[in-house]
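Excluded from the complex is one protein chain; the other protein chains are retained at their positions.
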Amino acid sequence: MPDKAVLVVHSGDFDKMYSALIIANGALAMGMDVSMYFTFWGLQRLKKNGLGKGPLSKMHMFGFGKWMVRKKMQKSNVASLEKLMEDYKDLGGKIIACEMTMEIMGVRKKDLHKEWIDDYGAVGTYIYEAKDAKITLFI
Amino acid sequence: MPDKAVLVVHSGDFDKMYSALIIANGALAMGMDVSMYFTFWGLQRLKKNGLGKGPLSKMHMFGFGKWMVRKKMQKSNVASLEKLMEDYKDLGGKIIACEMTMEIMGVRKKDLHKEWIDDYGAVGTYIYEAKDAKITLFI
Partner (left out) sequence: MPDKAVLVVHSGDFDKMYSALIIANGALAMGMDVSMYFTFWGLQRLKKNGLGKGPLSKMHMFGFGKWMVRKKMQKSNVASLEKLMEDYKDLGGKIIACEMTMEIMGVRKKDLHKEWIDDYGAVGTYIYEAKDAKITLFI
């Protein structure tokens, strides 16, 4: 069985979503299995059009606004979050949506990109995946 | 020996405390050993009445204030942080308080819920626990 990386995506910040998906795709590209468990603000990013909406975690620092980071990313041929998510799914990455968050924040299945989601689960689903993982991260 | 999960709780944000305790209790419920190492803003949550005081990490996003999240949690029968902490201790979860943070931030033992705390330690205590853990997270 291949080595596994299991990521909790709690933050919905634009830049942290980037780190999460880049790490996830890197692990897939190197032959690992990857599961991402989306919860709290991270879950909001699974909404339709949700990937374009996150703020930078430090928007006002260093003079970088989201627009500027996007523009620089385009110039540097860095993929958009949407493209990174497509690649993630194409490479076989697994997504678990946190049911408790959905209930608390009033998110319905029809609000989400259902085609990305492999499972709707609770913390037990996460622990079951994570306890045999080589890489575990909380993002 | 059971598998182990070891969490650094650096953030004191209300929502991150939730994720931390839910993951911790989930791991305990599935038979793992769990240690949480509370440091910096996380340590403040171990103060008397500290669990009710954290801000949301994204309080102004998505229209969710802390009050609203609490209300929704009650309606969804999601336990309060206080209840989650009680469950954590009842299930055998271990808490280590960071002594360096106590010194820097002027926190005295008598300010803390001493009955929750198993150990007052430094980074060596954390590393010793974490190096054999299956799940390591920084929250």
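A and B label the chains in the order they appear, each numbered from 1.
As a convention for this text, a contact is a pair of C-beta atoms (placed from the backbone, for glycine too) under 8 Å apart; a residue touches a chain by one contact, two chains touch by 3 or more.
Computed from a prediction, not measured in an experiment: that's the story for all the values here.
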| item | value |
| --- | --- |
| Selected residue (touches chain absent from view) among B:Leu81, B:Leu112 or B:Ala130 | B:Ala130 |
| Missing-partner contacts on chain A, residue numbers | 3, 5, 15-16, 18-19, 22-23, 25-27, 29-30, 32, 57-58, 61-62, 64, 69, 72-73, 76, 78, 134-139 |
| Chain B residues touching the omitted chain (full complex) | 8, 10-12, 39-41, 44, 55, 100, 103-106, 122-124, 126-128, 130-133, 136-138 |
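By definition in this document, only the chains that are shown with their structure count from here on.
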| item | value |
| --- | --- |
| Length of the line joining the C-alpha centres of chain A and chain B, rounded to whole Å | 23 |
